[in-house]
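Structure in structure tokens, see below.
Note that one protein chain of the assembly has been removed; the remaining protein chains are unaltered in position.
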């Protein structure tokens, strides 16, 4: 099981801050995970309707869409950051 | 009479912080004034031994060596500034 | 070795206390730069900003940004404090403090920290309007990306 966490409007659209999922074997990268999540229901489709905008982190480090998800304990999806 | 004021090592070399002088008619610019002062004694010669280094202000505004001294109430000579 | 001061907190901060922390009892610091980011009321329309963050990652990312600043500039101290939760107009959001023997390092490192923090630290701002509606999430600015990109090449 892999922990997924969501922030800001990604969290609001999906409707929950986190969940545990069993990743299918054909989901190898962050981009593939986003695509797979988008197919899980309209709330996910809404969150990932513009997948280029959604950023990701694996185990609390920023990653690119082609980053492998194998071995990840916690994968986060969130909009571009607006702190500071 | 024109008031001359000196600061930092210019003041120390000349040995006084200020004086009133009657400027000769042939002293038209700040550079000419510095040259004239340098001829007034060895303390002045020491202060202006490297005239390019000494900066000047007329009535509390920075001026270049070719600035006219006519009408000046207060002319200051000092080393490059080291505040901040 | 310089140990960065990194804090993610709901409470307010005190810039003077943080300057003192980097300068008290030492005489090798010649320059201290602080940057304070505050909540603006956007011409009177904003009631508050709500700052969401990714606990754990926020600290880690600020640590990474601070470590990178220490690698690039000869700093004697570096501090980054970011608040979360609801912040009213006029309130403090973020504080960065950089200390060095020389002013250029302190200034450049302060700008670097803010630029990097803006685009890398996992914080998100939601606007609450004075008319009672809970407004939109603040959109990231492409200017911020550009500002961060100017540090892409290592500097001396």
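Think of it as A, B and C in the order they're written, each chain with its own count starting at 1.
Definition applied: a residue touches a chain if its C-beta (ideal position, glycine included) is under 8 Å from a C-beta of that chain, and two chains touch if they have at least 3 such contacts.
Keep in mind it's a predicted model, so treat the numbers as computed, not measured.
S.K.: The complex has one chain that is not drawn here; which of the drawn chains does it touch?
M.R.: B, C
S.K.: Touching residues of chain B against the unshown chain: what are they?
M.R.: So the residues of chain B touching the missing chain come out as 5, 7-9, 57, 60-62, 76, 78-84.
S.K.: Given the full complex, what residues of chain C touch the hidden partner chain?
M.R.: 14-17, 19, 23, 25-41, 89-90, 101, 103-104, 106-107, 110-111, 114, 147
In this section, only the chains that are shown with their structure count from here on.
S.K.: Using mean CA coordinates as chain centres, what's the gap between chain A and chain C in Å?
M.R.: 26
S.K.: If you look at chain C, which of its residues touch at least two other chains?
M.R.: Chain C, residues with two or more chain partners: not present.
S.K.: Tell me, which residues of chain B touch at least two other chains?
M.R.: none
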